[in-house]
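Apart from one protein chain that is not included, each protein chain of the complex appears where it belongs.
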């Protein structure tokens, strides 16, 4: 952990809570899948919580984010509620997208989340466009584009980084390097240095421990402020790890990823555990208080799941609504 | 000029001739347009001759190139004949593509030219694929991908440079920076350093005076040899200039490009004039000999035009031939 | 009434709408000082400045994606795609993103963007600069598809497109940019989904889109000389499609030819012909005829290119055969 500033204890606890909420959400989502109650597949964000929370806690509600197929964490971190999220995952009418989007398209317009995206790298243009829009309309909103290391393979990203740089747009490209894209290692997919991909376009680029929520938040605060000030764009590479398989169904994964590696990240690098230890050490919260907090969050998630399971599906009439406005 | 090696006088004269042939070809093509004998529009390569010739003279016949909308120079440099080229430009059956491709799709398979391309950047994949193919099939052929500064805007290029780097493919990306893409300056289209775009993918990149045919040829020889040897890919930025408008119809262009600038390049930086001066100075050829050579080349071009104007169009039956093989 | 070119009509439509609504901006290649290679947008950057008339790098997928994001967040972008053939480059952003956002978000997000591009062959521009690809976009739910057939149509339809809250793709006919037609000085809009009966007739219905409206009209002239009265219908928008106007006409005439410059197979003519066959089956005296572009890449050679697209003469010949009952089975 990089920063000690107990005057911020409320913020710290909020970050801890948000990380815990993401973890709780994903644990429930995974259970839903394992108990065959979830339609389709979904991608767990567990392990990467410090990235979404560290960044989103540096944003205002009106700032925008774009998200990915692994998008629950971003959604929670940007302010979404469990109930509407679970309803969406289960295809229910009360879901954020009335059940029409599902996990891979969950969006939360009211909190500035422009949506998950099932096309890898597909939201790079959208994020950059939101930044251009803000600039053009005279708003000081900043947009964060979340994407995985795998999305570095998509040419679209380079096209829009070039324009963001040419036009000094208030956008931050947040590359979550969790070491894999599906079942392939990042080094087999990406030549050269990842941050070099942004520097080539004259974009200031940073590499960071994505498990350290304070470090992520500190840098984000600075870059968001600078972006608001017209000094953008920026690029951050956040080194992190996904605990689960590529999706909930990816159970036997030793052929591409050693168990030891998973063990190391889960036991030594867990962003929630480590931040908890630090909070206790700094006397911001006791271990027991943190436990209570996590219990509460877990209960909230379980309640929301129960609610969503009972909620109703959209009516058949909805099927051809919302094609056009 | 960077190299003096009079033992190579035959090669030097060949380079001079090839450059003169390109210039002669373009002058005739322009005349065809101005006299309304050319169907459609075409893009003149005049001014950039040292790039195509310097590079192609470093290649074997079985090496491949891919070309651009501004492709006559590459085509001549890779060994094509005037007659079939003019026939193609006029849509005649004896053209390299039986008149079906025209200027923007001229290809010369027999000499390893995989074709011009009317999609900016559209041949980056093709060139990289030709390199992969050569490697896979155990051939030692090298592929050169010609493209303009404007093509740096296309994401496809970054996707394939990444793969070329990951897989060490024998491909050379030759970026002809002629300062403009259509009516827009390169600095308004490209953020950062151009060579940085390749270095980001771990590709060795070079910047070079594209008006100096010997410099271009020397570097090309080296890189082609290294690529043949499995040390590719490489990237070369060749700084050059197009003398005409974006296409033959782009006549009033002062609003985007000052006359002075054109004058400077044409008078001070002409690759043919300057190489001619050097050849004379080195006693490789007299000014008169070079004049004779240029006269001959001009005559050849004029004869080929006359031939092509008289040649016949493909028969109507051809219209639905060659959709499938 | 004054006459202006289609190019001027487009320019006016954009200028008027941009004056009315500050959230509109336009982006694309060489749109500012150069005013596009077709000189359609000349003068706009002088009035609206470079933050609203934005020159982009040659990055079609990128700037289309940027437009999608801008449209989702309060702006109303107009994308200038220099050639319709470049649609292939932007399909993901247009069809996976823009077209689906409103639906996928359960109606919460929307994408009020216009993508202006063009169609049309016979300019000797060869296979990658001559395609008419509107059928591809029409197949994807969530995008409206507009095909103006004159300067008048172009202005009224483009203004409607700019005010629409959905993604709209408008295809201008490249060969028509310098064609003039009467265009009122006063503001007008042409609603989507309302076909135009260009000419009344009783013997046969010619449904023509975009460039093919003129072709149908000229064919109707030829037919008139033979005593055949052709009704010419311009659907104006193919999504939404005004089936009613087309069906009423065919129920009256009992014969129809659908003419479109896209490739014939799996294209626009098939959809319109099918809807006619479904909705006017018992009125039809003969199978609905389709005339699209040949199913070949557009050849460069003038000797070949002109063979690939429907012409007034070929339409008239087909119409006469139809009227004379010579097309009992397939062509």
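Note that the chains take the letters A, B and C in the order they are written out, and that residue 1 is the start of every chain.
Following the convention adopted for this analysis, a contact is a pair of C-beta atoms (placed from the backbone, for glycine too) under 8 Å apart; a residue touches a chain by one contact, two chains touch by 3 or more.
Keep in mind it's a predicted model, so treat the numbers as computed, not measured.
Undergrad: Among the chains present in the display, which ones are touched by the chain that isn't there?
TA: Answer for the hidden chain's contacts among shown chains: A, B, C.
Undergrad: Have a look at C:17, C:92 or C:261 and name the one touching the chain we're not showing.
TA: Here the residue in touch with the unshown chain is C:92.
Undergrad: One chain isn't shown here. Among A:104, A:203 or A:236, which residue touches it?
TA: A:104
Undergrad: Among A:15, A:58, A:190 or A:205, exactly one should touch the missing chain; which is it?
TA: Here the residue in touch with the unshown chain is A:190.
Undergrad: Please pick, from B:97, B:272 or B:290, the residue that touches the omitted chain in the full complex.
TA: In the full complex, the listed residue that touches the missing chain is B:97.
Undergrad: Using the document's definition of touch, tell me which of B:163, B:191, B:216 or B:248 contacts the absent chain.
TA: Only one listed residue reaches the unshown chain, and that is B:163.
Undergrad: Touching the absent chain in the whole complex: find that residue among A:73, A:121, A:210 or A:276.
TA: A:121
Undergrad: May I ask you to list the residues on chain B that touch the chain which is not drawn?
TA: So the residues of chain B touching the missing chain come out as 64, 66, 95-101, 105, 107, 109, 114-115, 117, 119, 122-134, 136-137, 143, 155-156, 159-160, 162-163, 166-167, 321-325.
Undergrad: Over the whole complex, note the residues of chain C touching the chain we left out.
TA: Contacting residues on chain C, toward the hidden partner: 85-89, 91-92, 94-96, 99-100, 103-104, 126-128, 135-136, 138-142, 238-239, 262-263, 265-271, 273-274, 277-279, 281-282, 284, 286-290, 294-297, 299-300, 328-331.
Undergrad: Under the stated touch rule, tell me which residues of chain A contact the chain that is not displayed.
TA: Counting only chain A, the missing chain is touched by 39-41, 91-92, 97-105, 117-122, 150-155, 181-184, 188-190, 246, 255-256, 313-314, 316, 318-320, 323.
Following the convention adopted for this analysis, only the chains that are shown with their structure count from here on.
Undergrad: Nearest whole angstrom, what separates the Cα centre of chain A from the Cα centre of chain B?
TA: Centre separation, chain A to chain B: 46 Å.
Undergrad: Just give me the whole-number Å value for how far the CA centre of chain A lies from that of chain C.
TA: Comparing mean C-alpha positions, chain C is 41 Å from chain A.
Undergrad: Send over the residues of chain C in touch with two or more other chains.
TA: Each of 56-57, 59, 61-62 in chain C touches at least two other chains.
Undergrad: Identify all positions of chain B at which a residue touches two or more other chains, and write them in rising order.
TA: Those would be 152-155, 188-190.
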